[in-house]
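Only one protein chain is missing from this complex, and each of the others stays in its spot.
Chain lettering (A and B) follows the sequence in which the chains are written, and residue indices restart at 1 in each chain.
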Amino acid sequence: MTPPGVPGAPLRDPAWPRRCAVLAVAAVLLWPLCVATEFAPWRLLEPRSLAASLRFLASFLPPALAPDFLARVALGAWRTIAIATCGTVLALALAIPLALGATAALSISSIGGRMAVVPAAVRQCLRAAMVALRTIPELVWALLLVRVVGLGPTAGVLAIGLTYGGMLGKVYAEILESVDPQPARALLMNGSGRLHAFLHGLLPEATPELTSYTVYRWECAIRSSVVLGFVGAGGLGQEMDNSVRMLAGDEIATMLLVFVALVAGADLLSAWLRRLQQ
Amino acid sequence: MTPPRWPLRMAGIGALMLVAASFWTLDLKLGDLLAPSSLAAMGRFAAEFFPPDLSPAFVARLSRGAIETLAMSVLGTLLAVALASLLCLPAARGAGGDRAAGPIAVRLLCNLLRSIPELVWASLLLVAAGLGPMSGTLALALHTTGVFGRLFAEAIENAPPGPAQALRVQGTRESLVLLYATLPQVAPQLLSYILYRWENNIRAAAILGVVGAGGLGQMLAFHLGLFQMGRAAGVIGAMVVLVYGVDLASYAARRTLVRSRD
Partner (left out) sequence: MSGHPETAARLPGLALELAGIELASAARGSQRREILHAIDLDVAPGEQLAIVGASGAGKTSLLHVAAGALRTDGGTLRLDGEVFWRLDVHGRRRLRRALFLAPQLPPLPPRQRVVTAVLAACLPALGFWRSVAALFYPTQLPAVRAALAVFGLEGRLFDRVDRLSGGERQRVGLARALVSPARLWLLDEPLAALDPVHADQVLEGLCAQARSRGVTLLVSLHQAELARRHFTRLVGLRAGRVVFDQPTATVAPEQWRALYETPASSGPAGVPDTPPGLPGPAGGGRA
């Protein structure tokens, strides 16, 4: 072993040039980012805007607790849950046929070999349909739908149904493909129909994952339906939109608390359901 | 071991009751939608979107809107990384020290930040920051800070403790222990999740403008309000392209990360 203090070439960190380059690129990109987003946080501290913000914040406390207002909030909360539930049911109605059609697990032509051309094309089309449904944000769907069906929960339900139909369909198809394919294959080979093969071959094993994901999506739908309320789809979101326009901080505070409690409650419910399944 | 039947049955019945009550309360009249007259109306409405307006001047405006939306999503995510890191530093536990109050308060704050959707944050921030993309950026940053805060805290708690303990035994201060021992171990998975979260944030950034927070969303609300359906179609198309592009970029970046790991 060499003794310490061995003289050597001057030491340079080989990673230094690359690190410098990365930092330089990041710094160079940061400026346009701030310009493009008109990012000027000091504007928040300008006297007029600061006064307005503080007044708004101060109005949050105490939260509004008038009985008739609370009744309105409770109704709004229930409608939000109802919109989420109906939307999820609609999504199911859309997703189940799409998933059954698109999943390779129910492909008869692929037993013992590659999938035939036409069935593969059909499956790709169905998948493309699901992608189209879920790439357009549900808020955009809601914006368009309120112009067709008018303001109110119908637009929200349809928007959630369409977007979540695409999401549920894709994940259902993947879950069906991830379970053991043998029972379904055996049924298909013995000539049973696809629905029969699904119900008796795939569903028993896939049910826990399917229900777990569906409940998770239902929770997301509750959050979505509050957001959709801001474009006129009713529920708690619409009430919140009204209160924000009127700068009624106390009402907003109550509704935010109710909303957070709602989300937490849905969280607990789904955790309980998951424990039930085990 | 099969789970007991009756709680599951109860849950199933409860779900059915919830569904029935929901449909009954809302009185949706979905059947009416399938009536020929309304289907015709919907068809006419859909037809107004074609052809989408793709004139050069408008496409230029679309590009500016897309860049604004993209910038909102990137800056918002970066701000969230910075804020969440600041939140997690005091929450890191010291050797044998029990700062119980700190971490719990931080955890509650993060829960609050992420329970409230980005759009709700945006509508609240409009009061303070006015119309425009800054409100959207800040709204994204606040919501995502909650998400990252919890993630960072969990990652730090679950990191293998050996290297950190060795530095603590030497009396190194806690923040340096975090930087030298814990962060190198959790950085790859955190980076991967941040990139994944960007995919969600670009979608959020696209629609925040509907309440006035800039980007493509603001353009969409504007043109729909003026019944300029061709231009609205163009904006929606731009949104789809932008989201798809970011999805691809994030996926590619995460693949490179995984490959550079070995």
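Quick note on the criterion: a residue touches a chain if its C-beta (ideal position, glycine included) is under 8 Å from a C-beta of that chain, and two chains touch if they have at least 3 such contacts.
Note that the structure is predicted; figures quoted are calculated from it, not measured.
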| item | value |
| --- | --- |
| Absent-chain contact - pick from B:G43, B:P56 or B:G171 | B:G171 |
| Residue of A:A15, A:V28 or A:L61 in touch with the missing chain, whole complex considered | A:A15 |
| Residue touching the undisplayed chain, where the options are B:S85, B:Q185 or B:Q228 | B:Q185 |
| Residues of chain A in contact with the chain not shown | 1-6, 8, 11, 13-16, 19 |
| Footprint left on chain B by the chain that the document does not show | 96, 162-163, 165-167, 169-173, 175-176, 179-181, 184-185, 187-188, 261 |
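The rule is short, and it goes like this: only the chains that are shown with their structure count from here on.
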| item | value |
| --- | --- |
| Touch list for chain A against partner chain B, complex | 32-34, 36-41, 43-44, 49, 52-53, 56, 78-79, 81-83, 85-86, 89, 135-137, 139-140, 143-144, 147-149, 153-154, 157, 223, 226-227, 230-231, 237, 240-241, 244, 247, 252, 256, 259-260, 263-264, 273, 276-278 |
| Chain B - residues contacting chain A, complex | 3, 7-8, 11, 18-19, 21-23, 25-26, 28-30, 33, 41-42, 45, 67-68, 71-72, 74-75, 112, 115-117, 119-120, 123-124, 126-130, 132-134, 136-138, 203, 206-207, 210-211, 214, 217, 220-221, 224, 236, 239-240, 243-244 |
